[in-house]
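Just one protein chain is left out here, and the rest sit where they should.
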Amino acid sequence: MNSAAVQLNDKHELRHFLSIEGLRREHLERILDLADSFVGVSTRAIKKVPVLRGKTIVNLFFEPSTRTRTTFELAAKRLSADVLNISGSESAVLKGESMLDMLRNLQAMHCDMFVIRHSVSGAVHFIASQLAPGVAVINAGDGCHSHPTQAVLDLLTIRRHKRDFSTLKVVIVGDIAHSRVARSEILALRLMGVPDIRVVGPRTLIPTGIESMGVTVHDRLHEGIRDADVIIVLRLQRERMCGFLLPNEQEYFRLYGLTEATLAHAGQDVIVMHPGPINRGIEMESEVVDGKAARILEQVSYGIASRMAIMALVVGAAPT
Amino acid sequence: MNSAAVQLNDKHELRHFLSIEGLRREHLERILDLADSFVGVSTRAIKKVPVLRGKTIVNLFFEPSTRTRTTFELAAKRLSADVLNISGSESAVLKGESMLDMLRNLQAMHCDMFVIRHSVSGAVHFIASQLAPGVAVINAGDGCHSHPTQAVLDLLTIRRHKRDFSTLKVVIVGDIAHSRVARSEILALRLMGVPDIRVVGPRTLIPTGIESMGVTVHDRLHEGIRDADVIIVLRLQRERMCGFLLPNEQEYFRLYGLTEATLAHAGQDVIVMHPGPINRGIEMESEVVDGKAARILEQVSYGIASRMAIMALVVGAAPT
Partner (left out) sequence: MNSAAVQLNDKHELRHFLSIEGLRREHLERILDLADSFVGVSTRAIKKVPVLRGKTIVNLFFEPSTRTRTTFELAAKRLSADVLNISGSESAVLKGESMLDMLRNLQAMHCDMFVIRHSVSGAVHFIASQLAPGVAVINAGDGCHSHPTQAVLDLLTIRRHKRDFSTLKVVIVGDIAHSRVARSEILALRLMGVPDIRVVGPRTLIPTGIESMGVTVHDRLHEGIRDADVIIVLRLQRERMCGFLLPNEQEYFRLYGLTEATLAHAGQDVIVMHPGPINRGIEMESEVVDGKAARILEQVSYGIASRMAIMALVVGAAPT
């Protein structure tokens, strides 16, 4: 399916937010600029702006994720929207109704936006393509495919620390193959003009041919992160892997776990990021998580601002 | 229990909304008029009116129904009320507290309204009879007994398409015996003066003596829907039936499933309704669901407006 065709309106504005694919750098910059302006809202005494007052936003999580759902719920409430939470398991799907009939029902209730997480890659695109023009869809993660709001919040975090994307060395470490974050991340960094993007991890967890996305592949961590400005460590999705792809966790940590010692190979002002939740002692040692390079909790803060910006933009681009 | 005595106040205003039984045509017309005025609220940029601002509404679903709960939650939020969702399974009932003690507690917290779904017929009436004067109760479906808000939204859908109830031919198709919709529906149509109400379905699913409610019974679908203005197709509640009441689903569809072909026997401007969720290919073929006669998604929209109207009225009739 052509993402651009689905997620942009006639004026090339963001109509849905489904994937980084199909976007132009201007789209990302517009989101980041608006997100920047929302960062301050969450530190005010009254953490609310009336941007989406009287709008109805439905969190539709076919796959459970309290963490991601919470960030969208907070973002929506800080925009003054009304929020409905529907988990896939409790939905009418169980009564034999098709997912599309359920969505058409919510659409008939004049809901303005669906924030959807689904375990099947492409499911969110499909849903967006089937809905009426007045309803916006945001992809909160589908299968291994993409998690584009995570990519946006990572860009925001990077931009607030490293002004110029065009000189950056960015490294992504870990399970590239099974991560819904990695693919969105690489596309977004490329779009912003990052010249040096590297991936590091066990060969079994690096998709073959990934070089065609414009990245270089490294086997050894200390080589991969040399002089890096930004290190994005991925969560080890243990539940997604068959046992034979990976040595045991101790071995993984020994080879790819980020430590203060290894970090010395990176650039002087390197920042370390992680989409969370962190497996301390597996993807990185606690000293790094709580250390001065870590921007992991800032990512969480910027995640609220980023999601507020995306929500505000897609509703703003709705046909009236 | 005398419904009128429980659900009307001294001035014969709606104090609770428990069942169609005991209401007068004026009650329904007042609800429909107010619902009409609320239809537009859900299509505004700011989908909110301050009618119930600062009121607390509790959705108390002893029997799960995400779908119905969602419509009440949205209706309440569009009236600016605060909403609490309590499912029966998580409630203190499990800790050995009686349902009435739990309700008295919520009442002591100065909740203004309970929206209750319960699997036992009459349970909602009983609860309403036990509460203090200041708390309103709305029946969101009890056992096979009644589902009066569904009847109201169906009336609203009919009225917006067919101005005059006094000339209508309305047909209800399906499992009349186990449906909590059918009984409320027939009572409501009668009250509005519909002269020709028919039920169609397998004899095993039609209660004996139903003719005393003022309906005619038909065995064959194409005969039953002849010249009909409105066809209300019921959901086949497979989980409610013992196997021997019914042939298999294919056979049911062959005999009672609504198709475009059968629909040719109905009146020219016939509208087709269904309370949802639909079993496509069992109660009706997909072509009918998505066809030009279907008003099924409009029913969902009018369901919000109808529930807003009922909520506003019962709170308005509360003693002050």
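All chains are identified by letter, namely A and B, in their written order; residue positions are counted from 1 within each chain.
Keep in mind that, in the parts below, contacts are C-beta pairs under 8 Å (C-beta built on N, C-alpha and C of every residue); 3 or more make two chains touch, one makes a residue touch a chain.
Just so we're clear, the structure is a prediction, and the values are computed from it rather than from any experiment.
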Which of B:Gly54, B:Pro133 or B:Gly209 touches the chain that is not shown? B:Gly54
Check the options A:His12, A:Lys48, A:Arg220 or A:Arg254 and report the residue that touches the missing chain. A:Lys48
Checked against the full complex, the residue among B:His12, B:Arg25 or B:His110 that touches the missing chain is B:His110
Residue by residue, what part of subunit A touches the chain that was omitted? 42-48, 64, 66-67, 70-71, 73-74, 77-78, 276-280, 297-298, 300-301, 303-304
Determine and list the subunit B residues touching the chain excluded from the picture. 53-56, 82, 84, 86, 90-92, 95-98, 101-102, 104-111, 320
